[in-house]
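Data block below; observations after.
All protein chains of the complex are present and in place, except for one that has been dropped.
Just so it is clear, A, B and C label the chains in written order, and each chain counts residues from 1 on its own.
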Amino acid sequence: MTDGVKVAVVGATGYAGYELARILLRHPNLDEPTFYLRDSNSTVHCLTELFPQLRGWGEAPCKPFSVEAIRKSGAQAAFLATPHEASLDLVPDLLDAGLRVVDLSGAFRFANPATFSQWYKLPAPSSAALAEAVYGLPELYADRLASARLVANPGCYPTSVILGLRPLVEAGWIDAGRGVVCDCKSGASGAGKEPKRETHFVEVNGNFRAYGLFTHRHTPEVTEHTGLAPEDFMFTTHLLPVERGILSTLYVWLEQARSRDEIESAFRAFYAGRPMVRISRAGSLPELQHVARTNFCDIGFALDESGKRLVIVSCLDNLGKGAAGQAVQNFNCMMGWAEETGLI
Amino acid sequence: MTDGVKVAVVGATGYAGYELARILLRHPNLDEPTFYLRDSNSTVHCLTELFPQLRGWGEAPCKPFSVEAIRKSGAQAAFLATPHEASLDLVPDLLDAGLRVVDLSGAFRFANPATFSQWYKLPAPSSAALAEAVYGLPELYADRLASARLVANPGCYPTSVILGLRPLVEAGWIDAGRGVVCDCKSGASGAGKEPKRETHFVEVNGNFRAYGLFTHRHTPEVTEHTGLAPEDFMFTTHLLPVERGILSTLYVWLEQARSRDEIESAFRAFYAGRPMVRISRAGSLPELQHVARTNFCDIGFALDESGKRLVIVSCLDNLGKGAAGQAVQNFNCMMGWAEETGLI
Amino acid sequence: MTDGVKVAVVGATGYAGYELARILLRHPNLDEPTFYLRDSNSTVHCLTELFPQLRGWGEAPCKPFSVEAIRKSGAQAAFLATPHEASLDLVPDLLDAGLRVVDLSGAFRFANPATFSQWYKLPAPSSAALAEAVYGLPELYADRLASARLVANPGCYPTSVILGLRPLVEAGWIDAGRGVVCDCKSGASGAGKEPKRETHFVEVNGNFRAYGLFTHRHTPEVTEHTGLAPEDFMFTTHLLPVERGILSTLYVWLEQARSRDEIESAFRAFYAGRPMVRISRAGSLPELQHVARTNFCDIGFALDESGKRLVIVSCLDNLGKGAAGQAVQNFNCMMGWAEETGLI
Partner (left out) sequence: MTDGVKVAVVGATGYAGYELARILLRHPNLDEPTFYLRDSNSTVHCLTELFPQLRGWGEAPCKPFSVEAIRKSGAQAAFLATPHEASLDLVPDLLDAGLRVVDLSGAFRFANPATFSQWYKLPAPSSAALAEAVYGLPELYADRLASARLVANPGCYPTSVILGLRPLVEAGWIDAGRGVVCDCKSGASGAGKEPKRETHFVEVNGNFRAYGLFTHRHTPEVTEHTGLAPEDFMFTTHLLPVERGILSTLYVWLEQARSRDEIESAFRAFYAGRPMVRISRAGSLPELQHVARTNFCDIGFALDESGKRLVIVSCLDNLGKGAAGQAVQNFNCMMGWAEETGLI
């Protein structure tokens, strides 16, 4: 692991940060990453103090965060697994220091800064930084990632929904006027590491519930990258009693009758050469367990006999392809490496 | 428990049968029920041999099944927790012997016998018996239950979907032409007690998947009792990693904008005086855990700001209100008792 | 439910309190209980505001706590599901007001007040109150419960361990000098309703761990009621990824070889006439699922071929027989009712 590329990770104390550490610690093209803690009173010297399960994987040294420290370390890039409000400030500073940035927060995901402010109730992001942000969905925007200085890593739900809908939207096959319904279900790690009543074991186990109806912050990402009109679109989220994974069931009416082969071919053609998307063979459907702890997004579908009612099932790991894994996939694209490097 | 009404239970070896036993053993108006086993080689004398968890609840004697034995026992009614094909034969015989019957199978659920044959790939039910069958959804058809000799207990998914949609369908508020989507999720006890690869612990735990898309047998029950056209309707089922419970997320577009108060009032008015349906207060949504191991169906909703996109959430216990509990509720109606007797 | 006995419940905001409400709301000999909240700023008028799952079960009115209010309500008894430190104060006051008390906390469980102070790091309980406290294990001390004014409801772990060991300890069959090992496992509801890192869903699901080794507060209850010497005894607790239930695996060496029949007979004789303890038939062992959401304690065992190595398995629901159910069983004994009233 000598002579690898140097990277910095800011904010590795949550679940996405943990997953990022797990991936980066064994990425073949990288030096061991350094972890920067924003809490200046922290006495943590090593990430294994926070995550004992990482013992034996590498040193994972932790240092107090400063832009200057990162710059001097020789890091080429910084991953930010920080809260939205923190990223708002850190991203411009890190760009100014000459670093490339992959930001896992929502701060730089929207073309229009007002969208962010409206849905997140936070100040608008720096427009200079935003101007060069690339929405980090490599299957759609890989060509822009190669030279990107700032990548806004997508939300977990939007990744599953956009990848599931985009091929047919681009093909113009969807009768969008009849409405598109996205019924999404996520495991509890998506709700973060902070203990809350809603994610207390006894409240989640043996339970299942919908939440955030018509108010979920991931809504505008989906409409922006599918082109669906908000009024023709319903997006709901549910909490599954599992640790990891998102499964989105997507309902569309087709403009004209299609065959199963046509649908399958459309998906296969769209994702040809994309190693992290796996299309299920007709007749089988993806399962959460098959993508948990991976960076794959699995997509399958069922078509009714009339050929006009279509259900697409898209699933991924919310911390993997939905967060940390995708961040590394984006970074691989930024560096010109095979996009699956360190992810299989 | 003396001087109570006598009932027989046929086929109490599965999960719905177990739940039925659990309820009937402490029903205040009943004698201890007798359990009839269809396997003539069975050496089981007592249901606690099959379900040790019932020890201490009552004797629960098991006897070999025969219509004659049930008739002579003085039972007024028989509950059938038998496979569809068994109910096809047993129901006419039990009716002929003068018994009232609550059948938990799908055999007598459809007005048109061809519907059953088509979806279940089994012979059509006896038309004489079918002619007097009442679809046992007490919130909709209580008036017909009082005198019914045969009650076809609804499927678990349809109960949740029909109760969630019917008030607005009857009100004529739904823009059905845009399509109605029913995304349903069930716990694993709905798949029965027979070990299968699909319900093996390691395959279900930490997992979530869709199944039976466009082919689920419960589809025609829903269209029949909501009046929705099959081509404007999508109904999917998913397997949750929980033991019990169904949560259905129902998506409708409204013909004209409505307020939250209007929606809530419509539901409350429709289910006024119905103790087993609980309407959530506006702003809150039902959860699976609140109905597990009960006979309640909880219904809530979320309306978007435009007042035209509506998501209804309906949930119940698949073995309770979705099977055994509803069977007892039906029987209570048949006997003229308060419908919640023995169910709270 | 008119003309029943009136009772008060203090502190019904946690899981044991919820379970107590659930049981008391349908206890056949009681009026609907009144719930007293210690938080004087509470705006809760009805327990269903805290526990929506109780809607439809009864009114469950909540009032601000005061000894005077309880006294004037006509209540004969008060159940305290309060923290240890609260019970220390409330118990003497309620006794002085003429009420009988069932206290679910640990405050009055130990004959020697110093034991409480040492293990709970709290002031010693009132010695006057303590002098009349009865340790509420009805299978052992029913005769003292009939006239008791104060019942100290046992801990959940001790109930399972003491019931599992006491028959053979009393028989003098155990070679205690070789040591007795109690390996106990509990579901997460035993850790309370307050969100904590240790009971966050993601930290419990798919996980299993030991905790509180040699320091668990339930240790002295076990030694006090089994008579085992602390130095010959090891008691450990583990957190299971389930909501409810405790299973204790108890290891003893016998002084002389015994047969399976002898062991089974000893248990059956000891618990003859005790409806809430169920002895497994030789060759079968109890399971957590069989006691979850019940007030039963199930006990089984395995004996090696030599007849000298014995493993006893004892299980119960930590909120049922381990807390709220046992409190009601105790109250039934205090009132001279059948001890299983309202519990089956």
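What we mean here is this: contacts are C-beta pairs under 8 Å (C-beta built on N, C-alpha and C of every residue); 3 or more make two chains touch, one makes a residue touch a chain.
What you see is a predicted model; the values in this text were computed from it and never measured.
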Checklist entry - For the full complex, which residue in B:10, B:188 or B:228 touches the chain that was left out? => result B:188
Checklist entry - In the full complex, which of C:26, C:209 or C:268 touches the chain missing from this view? => result C:209
Item to check | Sole residue of C:5, C:122, C:181 or C:338 that reaches the chain not shown, by the stated touch rule | outcome: C:181
Checklist outcome for this item: Given C:42, C:115, C:289 or C:341, the residue that touches the chain left out of view is C:289
Item to check | Missing-partner contacts on subunit B, residue numbers | outcome: 15, 188-189, 193, 195-197, 199-206, 241-243
Item to check | Residues from subunit A at the interface with the omitted partner, ascending | outcome: 26, 52-53, 55-57, 206, 275-276, 278, 280, 284, 289-291, 293-294, 296, 344
Checklist outcome for this item: Across the whole complex, the chain not displayed is touched by subunit C residues 178-179, 181, 183, 185, 203, 206-211, 213-214, 231, 234, 236, 238, 240-245, 247, 249, 251, 253, 285-289, 292, 302-306, 308-309, 311, 313
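By definition in this document, only the chains that are shown with their structure count from here on.
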Item to check | Chain whose Cα centroid lies at the greatest distance from that of subunit C | outcome: A
Item to check | Interface composition of copies subunit A and subunit C: same or different, split at half | outcome: same
Item to check | Centre-to-centre distance between subunit B and subunit A (centres being mean Cα positions), rounded to whole Å | outcome: 40
Checklist entry - Rounded to the nearest whole Å, what is the centre-to-centre distance of subunit A and subunit C, using the mean of the C-alpha atoms as each centre? => result 46
Checklist entry - Which parts of subunit B, given as residue numbers and ranges, touch two or more other chains? => result 206, 289
